[in-house]
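Following this message is one structure expressed as structure tokens.
With one protein chain withheld, the remaining protein chains of the complex are depicted in position.
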């Protein structure tokens, strides 16, 4: 075992690991993929695959939210994004694409996103988008920021939201503030009749505190995407995902014990680029993963192949590049369930997950959280 | 010593190492290459060099199986590959080469391989191929998958197979299945009169269980080839070879003790790209290595310089790219025994092994498994 | 914990870390950036941001010293640099720019710098430069070398210097010399009425000894700049910054105790390339950072986008390249305080610092030195 390192006299740091640092090791048993289940559920809502979409306009339109739901996952629309601010989102995205094509300066598309997000929120637009999702019959989920959750939620509930995702880059159950009224998650959640998923967090304690607010799910990470998110360069802050997921899973276990049986779902949001990363996230203890950039390649993704996270639009301290456009050649069904002729782990994402579970002898997600792991060198 | 690492609270991973992480360290003794022997044997079959071919059609045709046998190694033909499905293999390979030349999309050649492997197995073709090998007088070995081993083996025996290789990416002695009849390796092997080599495995326990099925040899790894196999990206599964070989060697030792003298051979199949890797594999405890990509450069290799592993043809979850073609300038004899003017460790593979043994003072493979090792940093 | 490593029999080395090795981990608390303060002070001199400029002519002209002071930091002019040797600095810099454009040989611009620094010091020029800074009303600070400190200081004081920076690549309180008169820092500082900042140092003991000389601040590091400084290649000497800052902070703590309350400031000079690095430096224990290359992009920087450190001009053993010119598109105010559309952590450097402190729940620099850290793998 090793844990704390003395980086200098009297100053310690904790060893932490990314998904890339670990690998799953086969065990003594194997089974057939046909005998493997990837189902899970939050409260009454049941899902065939442990997939939640990262709430970025690059990949989630109302139509994508519907498609993902119909395919067995949970699509989350950003209730403070382009669909909540612009009547003609296509025109807005066209401006963004133009900016990426006209300039090599990474600031150019970010400036466009900042301008697009400076437009006021229009509840009529977001209500219309929610209506479209609701009418399809899939579970309706939207994301709000901690700052505006209290203000927006009543109208969102009225519009038919069934699962609320309260998500910021890094949030806590204990926001200290001299002025203003910070969100009191505990009373906020207590007053709601629907399940709340909250995050992101990076450590055991914050995860535990969020669980105690009554959240049905806790998001680990901030959507870390290699080559896209720049949180470390900008803030010096990092959330090594393998470690953070395992810590949150430990909080889940302790909270389950403390409450005599309340199970809070751990959702991994960061570093999940391939089907192998999906498997590793579950193996570290996650109940589900948030997928972002891998879905940008879907023909249905509104970003036309571009990818960025919500933090790219921050008015003064953006922390995400707009990644170069990828080809959009496969539909969501193919991306998630194959069959695939691409050996790189970017398609048939959940068929591959089943196969990984089968090859290591596990039949459901909960068991698979116990699979053996190795760390390189 | 260090072994287990706590990657997060209550979740541990084991430190594991690839061949690239280690180096052989010279000891106090040296000797002349002329005094070094690399012979070994499985049952009655004796070999001059610890070489078994990885069963991919990229490198093993019936003719190559004969050539390798005549050079002192063991060639293994894939009894479920192209020679078992297509009367005109040249034409099939031509389609593959075309696909690599017509497109940069890594999916294009994989799709061709998937189609070629969708053709039905023809026992007449495989019997004909086996006949060609048998008539040359070399040891006849073919590979079958665990799924089809029971079905195909009777005819293969009738055709003259002397060593049977039951090989899948990851197999186990304990395949759990609700429907269907999984292979019971133990009874399967007990009913055979010929030695069986089985694998691949990644850990001590699975290796031990395979040994207990009566296998004459256990394959460690799945033919990991940097830049070609993508098992980690697709499944999140990895088999760090230095560690996996050492673990299997420990199982060999314990099984030898448990049986009062039954020695099961450990065959390393993965990460062996250079003569230095051959030496490192033996040094970690392997009795022999499976060579794949390094043989693609032989003039006799049917793949015309291309390389891929069997998992590339998987119908829904392919896990191997088709590597760009290399020049085929040397024949197998030169590749294996030199003399060489290429200082990169890709020719005179077994002359170099002898030299490594000589420079560290060892005279046979079994002793060389004890040579000193270092790990970088 | 791990500290000493036996690299060979009877020879140990200490594990040390760079800022790139660590990341800040969010804690259970968050707060608003508006509630965060980054102020600090040396003696009577108060600063809004923990910024001191690295004393290289590439970024600090008298005008830049004024601008930095007006923006809340401390600009340090090199009293032995171009402004102290050449009446027409623009012409001198023009020669340097020419050299970089005319040749790919890294020696060419270094040769020019060596020649420019071979010109004699002219106290009238440096006095004139100091006058310009003083008249602006900002704190006046200049850098001198240990070799010439005694000789130059009287005139510098007369010219109006308020803070003296005695800085060499590596200095010590105990300079051993057979001939000549090495600087006795202790008596030198004792005789001065103004605060002295001295460095750079790389370990606890040297930092402690400098504190005991009466220095108001100790500089850690030598301005390490990836791709620019070459101290390791030339001398084999390195100062891993995360470790060195923490060690100096430990010396600060012990010296505070030993003196019953004298607080000496630790200033990190090396590896600070982004706003994330600024945050990490404070997190390791620094009171302030010296910024070099990041300021070369400012429109006010005299180097026209080029960057080099003082050691580049060494007459016989230069230890810094002249980096390729970067575009100068933003003024200092934008670089330091944004708002920014660049997500790479190179603008809004101190707005980002405030945000990092807020997201981890800290309200001032002193507290932030306790934030949690992780180390990769």
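In this document, chain identifiers A, B and C correspond to the written order of the chains, with residue numbering beginning at 1 in each.
Throughout what follows, contacts are C-beta pairs under 8 Å (C-beta built on N, C-alpha and C of every residue); 3 or more make two chains touch, one makes a residue touch a chain.
As the structure is a prediction and not an experimental result, all values here were calculated from the model.
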Touched by the hidden chain, restricted to displayed chains: B, C
Selected from C:321, C:335, C:349 or C:371 as touching the chain missing from the view: C:321
Touching the absent chain when the full complex is considered, from B:31, B:148, B:212 or B:262: B:31
Option touching the unshown chain, where B:51, B:171, B:244 or B:336 are the choices: B:244
Among C:51, C:171, C:218 or C:290, residue touching the chain not depicted: C:171
Positions on subunit C where the hidden chain makes contact: 2, 4-18, 21, 106-108, 110-111, 114, 169-180, 182, 201-203, 205-206, 209, 230-240, 243, 312, 315-321, 375
Interface with the undisplayed chain - residues on subunit B: 1-3, 15, 17, 21-32, 34-35, 204, 242-247, 249-250, 253, 274-280, 283-285, 338-345, 348, 351-352, 355-356, 359-361, 372-377
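Following the convention adopted for this analysis, only the chains that are shown with their structure count from here on.
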Chain occupying the most central position, where position means C-alpha average: A
Chain centre separation in whole Å, for subunit C relative to subunit B (CA means): 56
Multi-chain contact sites of subunit A, meaning residues that touch two or more partners: 2, 15, 17, 21, 243, 375
